[in-house]
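Take a look at this one; I'll ask things after.
All protein chains of the complex are present and in place, except for one that has been dropped.
To keep things simple, chains are lettered A and B as they appear, and every chain counts its residues starting from 1.
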Amino acid sequence: MTKIETDHHDGTSDATPGGYEGQRRPGELVFGALLTLASLVLLWDAWGIENTFGPNGLSSPRAIPLATTLVMVIAAAVILLKDMRLPRVTGETVMKDILPTTVIIVAVLLVAFGVLLKPLGFLPTSALFLIATIKLLGDRGWGWTIGVALACLVLIWIVFRIVFTVLMPAGIVPEAELIQVVRNLFEGAK
Amino acid sequence: MKRFVFGAVSALVLGVSAAAAADYPAKEIQGIIQWGAGGSTDTVMRSVTPHAEAVLGGTVVMQNMTGGVGAIALNHVAGQDADGYTLLMGAENPLLYKVMGLGDKDYSDFIPISILARGTPILVANPDAPFNDYAGMMAYIKEHPGELRVGATGPGGLPSVVTAMINTVEGKMNVISVPYDGDGPALTALQGGAIDVMPAVLGAAIEGIRAGKMKPLAIFDVAANPKLPDVPPVTDFNAAYSTYLPWGPFFGVFVKKGTPDDVVAKLAAAYAKGAENAEFKELMDNRGFNMLAISGAEAEAFLAKWQQGTTWLLQDAGLTKTSPEAFGIARP
């Protein structure tokens, strides 16, 4: 059997992705099945693509999508069949090695970030997110956590909002008005 | 610090209690550019807006929002508040969205701040093409049906409208239409010989013509253009074109319908003044655009006429998904 580099099997480096050769990890079968199913749905959808304004031959907008989704279905099916014959890795469980509680919590926080970003606005959402995750991961005092979180947020905000004028959703904080006030102050000082 | 806090708080109070036009703009204005960075819409907007900003006494933050032939940007602006803090900087395409089935909104949901300029189409060919003018091209197509490769930029783009015009006036041409994602890549392909003929906007082709990398066949206008006085207008070859000409793509700045009148007036005045800037005028002239800088009822009339003419032309050429009639666009 091939030697497994324990340093790499968690997939931290893309060049040597996780997974074991000759064994399957917990949940791998379900993942493979989902991919096969999704590929089939995409293949079906690709078949339905039509060119409204022209012919549907070799030059159709469906040609390449049809070919690629077909490859996806075949590849996913081959992977699934191969996996089914492999023995399971002993000593690994989904809860311990694939989806530990921390990962689930952070994932939920990320989803919450996405949901709240528009109604609440960028600054409050990011502040909440940073404080929650840094506290969760760092296990340090509240003062330290909040201080570090806000300092980082201010830095990011200055780079993106002021220097690069990326207008993130303002939400409940009247960012634009505040910036205008500061701008007026500066111009007044000149 | 105290003063800053006080200022911020008072601004907040003001912002909430009186969002009146008297102090417009009280914050930075967002300008959503329908097309990507480096394109003609982008270049035009980024060169006129600083002059308008100076008049307005505010800041306009310009952002490119691409995708869906510009529909993503249009729908985004339509979804914002009608307070004059989000501008749509776009081109002619939205007027065709409805008939092409690309969306259910167009400029009728917006108020034109300024229609800045209009371009002129020109037919250019690879220098090795076996003809030298429009008449020669038509003769070549008759002798070699299904051989000539004409560049296109997707349904509703300038080439498709010009092609529809030719088909309507001269009868259907038997050519191969090769699609590109913009006139830049198509003109590159023309110089490389991947296509033979390309209908393009004058400004995009003018430098290539000057260098002899492509040859002009005819200008799609009723008179020769001062930038290229030797190139004959297409009406010289067939007078029937004058029904549809002058025609051309345009650039404009818009706000959502429902924006307070005084805000619209302020913006319109700023852009009208900005468009008068000498440097901007020179830039537009160099690129072969005709300055319009119209707003208000004049701009509305321009848009309505443009939409009627173009949608019905495409409809008659069989290039639309839904008839303009279904959207109450009357035949011109």
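The criterion applied here is as follows: a contact is a pair of C-beta atoms (placed from the backbone, for glycine too) under 8 Å apart; a residue touches a chain by one contact, two chains touch by 3 or more.
To be clear about the criterion, contacts and distances are computed from a predicted model.
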For the chain not present in this complex, what protein name does its UniProt entry give, out of "Molybdopterin-dependent oxidoreductase", "Ubiquinone biosynthesis protein UbiV", "Aspartyl/glutamyl-tRNA(Asn/Gln) amidotransferase subunit C" or "C4-dicarboxylate ABC transporter permease"? "C4-dicarboxylate ABC transporter permease"
Which of these, B:81, B:262 or B:282, touches the one chain of the complex that we don't see? B:282
Have a look at A:37, A:84, A:156 or A:185 and name the one touching the chain we're not showing. A:156
Out of B:52, B:100, B:198 or B:272, point to the residue that touches the absent chain in the complete complex. B:100
The one residue from B:135, B:178 or B:291 touching the chain left out of view is B:178
Hidden partner interface residues of chain A, rising order: 7, 10-21, 25, 27-28, 31-32, 35, 42, 45-46, 49-55, 57-65, 68-69, 71-72, 75-76, 78-79, 82, 98, 100, 102-103, 106-107, 110-111, 113-114, 117-118, 122, 126, 129-130, 133-134, 137-140, 148-149, 152-153, 156, 159-160, 164-169
Note that chain B touches the chain not displayed via residues 32, 36-39, 42-43, 46-47, 49-50, 62-69, 71-72, 75-76, 100-102, 146, 149, 154-156, 176-181, 184-185, 188-189, 191-195, 206-208, 210-213, 279, 282-283, 286-287
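Here, only the chains that are shown with their structure count from here on.
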Find the geometric centre of each of chain A and chain B from their Cα atoms only, then give the gap between the two centres in Å, rounded to an integer. 37
Chain A contacts chain B in the complex at 52-53, 165, 167, 174, 176-185
Touch list for chain B against partner chain A, complex: 3-4, 7-8, 11-12, 15, 26-28, 30, 59, 61, 63, 85, 101, 155, 319, 321
